[in-house]
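For this view, one protein chain was removed and the others were kept in their places.
For clarity, chains are labelled A and B in written order, and residue numbers in each chain start from 1.
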Amino acid sequence: MAAGALSGCGSYLPEEDLMEISIPQFQRRVSQVRMNQLLWKVMDRFGEKYPQMRVEPASGGGGGYQELMIRVMEGNPPDIMSFAGADTGLIFSYVKQGHVLDITDYLYGPAYDTPGATWLETIDPLYHESLMYEGRFYAVPQNVYSLQLYCNSALYRRAGATLNPQTWDEFLDNCERLKRIGVIPITQDGIHWYTVWWFEHLVLRILGADKLRQALRDPERPTPWTGAGFLQAARMLEDLLDRGYFVEGFAGLNHIESEFLFWRGQAATVFVGNWLTSARRDIMGDFPLHTYAFPAVEGGAGDLRELMGYARALSIPALARHPEEAAHLLRLVNSRWHQQQMVQEVLRVSSLTDAPIPVVHQGLDVVLGEKTGFYPFSFDLEGEHPFLYRQYWDEWNRFMVAREISAVELLENLEQIFTRYFRIAAIESAALI
Amino acid sequence: MENRQYGPILLKIVTILLMGLYCLSSLGALVWVVYTSFKSNTEFFSSTWALPATLRLSNYAYAWENAEIGLYFFNTAYISTLATCGSVMLSAMVAYVLARVVFPLRQFTFFLFLAALMVPAMLYIFPLFVQMRHMHLTNNHLGLLLLYIAMGLPFSVFVLTGFFRTLPTQLEEAALIDGASPWKTFWMIMLPLAKPGLITVSIFNFINVWNEFFWSLVLLRSGKLYTMARGLQTLFWNMSAESRWTELFAGLVIVMLPLVILFIFLQDRITEGLTVGALKG
Partner (left out) sequence: MIQRELRKLILPLLVPGLLLHIVFFVVPAVNAFYYSLTSWSGLTPYKNFIGLTNFVRAFTDRTFLLALENVVLFGILGFLIVFPTSLLFAVVLADKPPFERFLKFIIFAPTLLSVVVTAVLWGSIYNPVIGLLNETLRALGLGAYAQPWLGRHGTALPAITVAMVWQGLGTYVILFLAGLQKIPRSFYEAAELDGASPWQQFWHVTLPLLWDVVQILVVLWVINAIQAFALIFVITRGYPNVIEVMGTYIYWAGFQGQSVGYGTAMGVIMFFVVLIFSLLVNRLMRRETVEY
């Protein structure tokens, strides 16, 4: 005890043969969480090639994004980084500011256990965009999360609702039927970024991906928020709220609590990512689960086969002490061997081409199998401009959760916020020494 | 005439009711936490109110071992002790000079210490963090210790300076005439006389360092180095994400216990010491 205390008292410099790995759910070996156990299998296999390296989970524990940032600021990043800023993918501002290793060359090397293919070729091309910055690769995906609507198929059938609504009107019709049989149509997390998804998906369906990307990311503002399609999206959601299809008081519910209502059969629909099932496997049992993609909007430019989500990105820091070893570890994480286990045992969705789809997600095979596009949440706004993303999200919540402002005010405010932010950003980068 | 007599009686009744309500709910919440910590999670989810079927100690074992609250306890204990000793010692030294020695900029130096009490910590968190990074004092106990010692100085200096001022000047005069060096005078005579003040300040410091959260959040990255407050925060976030409330409550009880036990045994001493401090302040 005393020795431990004393050794902690001195400078805690990382030891030479120690690799600290920051992957969500990767904890100490004693933890029986399935994903953790699978990751330790990867670590053991890694140890077969590099027996002298010791592997440890980097601590952080909850609210991990601030932990990672502080470590990077300190100049002491973990040997493998997992960007988890509100759980978007690769955080581009870290790349821009030179903290992430360019791993393109590793990716053009051979894959771990797919003969004849490079590592890069084993990853589904639709996910490549979210791993790249200015043509180079900075991350690989551990798994993929896509957003879709999950429903309790038994309740839907009882209410006479269609299991695969193709349009928004059909979706509204479903909600009405559910309400009539006394079930909460939609349960919702009101605290996290889950609320913004409704807006982004509606815009995606009405105006298409390019317009949404421009509104979110383009400093020149070729597509301002005050344009026509955005107002329609906001009004449609307002209508959904006014009809009372959301659970009462969702303002204070976090995702666990809101999903509770779903698992208990009190609410019939939840709009969430496919982590829903991988995290809740034990509770699920023989729950009548079904999933369908966010419906299309009549007359809209978008297709319901376009999905939003993110690839959980793993990267190597620029200051890595063991880049070769870290790259090998990532190669193992992307191997068919590990990915298959992940799919079968933890029910996650793999990023590999031709990967099997987890069996329990009824309907997910259709959603994923037919996808024609895959776009990151908010087109990675959070990854590059966290402050702007925060203001965007706060403003949206004033509209959807607090119901303080009207749709018109929302869009005017958003445009003002974005314009002002980009103007200040221009000043700040112009003053570069 | 009669109204005025009912007034204060009514107030007294209301106050007693209020106090009763406060104590009942406070106690109720704490009792709830304690008996829930003996339940299993399935028991807890089926009924929040019910008493546990059996007294499960596994939650406590989990909190102490897996969640490492035991380790955090030892970390906190030795850091608090060292920081308090260091802080009190240094502030007594500083306070004596500020109280008794006349030198230019004496008022200014005193004010410099006092200023820290009025300045909100959020002003300097980032510069301090960056500075400590440059000094290699982040993510280790040495840095945390030095910071805690420094943070304890302003208030202790304030209290102890006042204290030293009340001691008669004849003491130094007499000692110096007897041939004692000023150094000896301080350590042998003045410091022992300041004992009541030192005790007050020590208690204050100890409790503050024991409970300190913000800097252990900002400075400590490695789980092995956490203090109890930090460990409890991590436990709370992790356990509620996994819906393991009973383990969380066990951890909460463990964290609450040391100071509560200390308080039960030293209640009079502590309140007396703090009252003295309050009066001086």
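Here is the rule we go by: contacts are C-beta pairs under 8 Å (C-beta built on N, C-alpha and C of every residue); 3 or more make two chains touch, one makes a residue touch a chain.
The shown structure was predicted, so the numbers you read here are calculated from the model rather than taken from an experiment.
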item: Hidden partner chain, touching residue among A:L38, A:M53 or A:V72; value: A:V72
item: Contact footprint on chain B, counting only the chain that is left out; value: 4-5, 7-8, 11-12, 15-16, 18-19, 22-23, 26-30, 32-33, 44-45, 48-49, 90-91, 93-94, 96-98, 100-103, 109, 112-113, 116, 118-128, 131, 146-147, 149-151, 153-154, 157, 172-173, 176, 181-183, 186, 207, 210-214, 217-218, 228-230, 232-233, 236-237, 245, 248-249, 252, 255-256, 259-260, 263-264, 267, 271, 274-275, 278-279, 281
item: Residues of chain A (touch criterion as defined above) contacting the omitted chain; value: 62-63, 65-66, 69-70, 72-73, 85, 93-94, 97-99, 190-192, 249-253, 257, 260, 386-387, 390-391, 393-395, 402, 420, 424, 427-429, 431-433
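Please note the rule applied: only the chains that are shown with their structure count from here on.
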item: Gap in Å, rounded to a whole number, between the CA centres of chain B and chain A; value: 40
item: Residue ranges of chain B in contact with chain A within the complex; value: 66, 71, 74-75, 78, 129, 133, 136, 138-142, 145, 218, 221-225, 234, 236-238, 240-241, 243
item: Footprint of chain B on chain A - complex, ascending; value: 1, 4-5, 8-12, 30-31, 58-63, 67, 70-71, 73-76, 256
